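Presenting chain A:
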Amino acid sequence: MDRKLQKLHLFVLITLLALALAALYIVWSGEGSLTLFYLMDNIPVYFHVDALARVFVTLTSIIWVLVGIYAFVYMEHEGKEGRFFGFYILVYLVLIALELAGNLVTLYFFYELMTLTSMPLVLHNGSREAIMAALKYLFYSMCGAYCALFGIYFLYKYCDTLTFRAGGTLNMTLVSGNEAILLIAVFMMLIGFGAKAGMFPLHSWLTAAHPISPAPASAVLSSIIVKGGVLAIIRSVYYIVGVDFIRGSWVQNAWIVLTLLTVFMGSMLAYREKVFKKRLAYSTVSQVSYILFGLSMLTPEAFVGSILHVVFHACIKSVLFLTAGSFIFHTGKTRVDEYAGIGKHMSLTLWCYTFASLALIGIPPMSGFISKWYLAQGALQSQTGVFRFLGPAVLLVSALLTAGYLLPVTMKGFLPGKDTVVEEKKERLDKMNAVLLILAAFTVLMGVWPNPLIKYIVEIMGGLF
Partner candidate 1 sequence: MAFVQNFPFISILLSLFAGPISSVLDKKWAKRLNLFVIVAIGIMSTAVLIFVLGSGQEYVYTMGHFPAPWGNEIRVGILEAAMALFFCVVMFLCVIGGVLERELEIEETKHNLYYIMVNLLLCSLLALIYTNDLFTAYVFVEINTISACGLIMIRQTGRTIEAATRYMIMSLLGSGLLLLGICFLYSLTGHLLMSNIKGQVALIQAAGAYQVPLLTAICLMSVGLAIKSALYPFHTWLPDAYGYSTLSSAAILSSLVSKGYIFLLVKIFYRVIGFDIIKESKVINVLFVFGIAGMIMGSVSAIRESDIQRMIAYSSVAQIGYIYMGFGLGTTAGIIASIYHILSHAATKSLLFIASSGITDASGKSNDFFDLTGSGYRNRLAGAAFTVGSLSMVGIPMFSGFISKLLFAQAALENRHKILIALLALAISTVLNTVYFLKTVIRIYTPEKREVVIDKGFQDVAIWEQSSKSIAMICLIALNLFLGLCSEPLVALIERGLEMFA
Partner candidate 2 sequence: MNSYIMVIAVLLPILGGVLIPFLPFGKRNIMAAYIEIIVLITSVLTFMLIFNRPADAFVLFRFTGQLSISFRLDATGSVFATILAFMWPLATLYSFEYMKHEGHEKIFFMFYTITFGVTLGIAMAEDIVTLYFFYEMLTLVTVPLVLHTLSREAVLATRTYLYYSIGGAAFAFIGMIFVLMYGNTSNFIPGGVMDLSKMGGNINLLLLVYVICFCGFSVKAAMCPFSDWLPQAGVAPTPVTALLHAVAVVKAGAFATLRITYFSFGTELLRGTWAQYLLMALVIFTIVYGCSRALKETHLKRRLAWSTVSNLSYILFGVLLMSPIGLAGALTHMLSHALMKICAFFCAGAVIYKTGRNYIHQLDGFGKKMPWVFGIYTVSAMALMGVPGLCGFVSKWYLAKGAVESLNPLGYIGLAAILVSALLTAIYMLTVTVRAFFPEKGFDFEKISDVEDPNWVMLLPLTIFVIAMFIIGLHPQIMVDAVAGVVASVF
């Protein structure tokens, strides 16, 4: 490794750490707010630290730093590291700003910036396919953003303020008589922000963009950036519109249908997919819609489940994608059926993968079980008619499918069968699998001791319902 690159790595590391620590310090040092400047007559670019932001910022910071370290090694074979890390840091800053946004317009502002700055990560390798995928990502996200903007325009009229307030800020006297158009506006917002979260019908960018980008980029895309969409939906539904307005309306039903459809479809497609990273991308589509399903239930339990799943899925999916990255880095193979016997010389990596998979499937006592438990409970407690039962059923089927598409890699990897001859080699601990280990450990530990997190989430919920 030449000195220049080393210097770059050092610089990136220091910057990332410094930024992450600063961010963590800001969010954990208490509630606070900051008005930067006025974007419009009464709409400032306004940041505010609250409990929800804390969860997201912490999650983002940890994963970002860890994946960054992983990328030092991985990006060697991708090249153009300067550009990659430049945008990597930029996206991090934008994400923190997004998560700290104190009103809807600020959120929207950074939401768009997030799209624009993360696009170069997708097209990193410069192949035609990558550029097309990046453009697809860009346009789907923009489409989503503009759908959301449509809603924002309406909310601006019918809300007291666009500053987030638990329970919503709708001005009911203004709304009365205009419910129909406002519901359409809210639905557009859901579709729009849902695009980022890979919700049907604007999901197809995800399976194009995630696999083609470098593994660290896919990891953060899948684990953190899609959560940007989730956060935006939480903020707009729970903090601006208020749950009461959409509970029982057609919007809620349509939303549930879309999420369930996405959950099922994502799993099915993942099951059929042979390219490993694409399979993981489909898995993301499905899993993020678990979160959205929980949010759409509009009950406290389901909300807890959703936030839990946000955290868990972030850790799990980064492990999975980084595993895929390691496989590609070491073997250059991309298809699932080529990984037979890979456990013989990359055992550490594959073990991490296995634990993460089990967590995602939701085998107790792994973390995924907890979140799904809450989701199912929340669904059963909700007053959503047939979806009370249909929802959990779909989740269950999808969990089975998850097992079906994740575990074969483990099995084939460790037990290639007689025909495949694989050279056996002990895998040494390096930066890459160290990161994997840490993340896998998180998933396991959080599954075993979820209570502090759950308690904290219940705190967030105060006033939302």
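These made the cut because all candidates are chains of the complex that A comes from, given by their letters.
Going forward, a residue touches a chain if its C-beta (ideal position, glycine included) is under 8 Å from a C-beta of that chain, and two chains touch if they have at least 3 such contacts; residues count from 1.
Treat the numbers as computed from the prediction; the structure is a model and nothing was measured.
Candidates 1 or 2 all come from the same complex, and the one touching chain A there is 2.
Of all residues in chain A, those touching candidate 2 in their complex are 37-41, 105, 108-109, 112-113, 116, 119-120, 123, 125-128, 131, 134-135, 138-139, 142-143, 146-147, 149-150, 153-154, 156-157, 178, 181.
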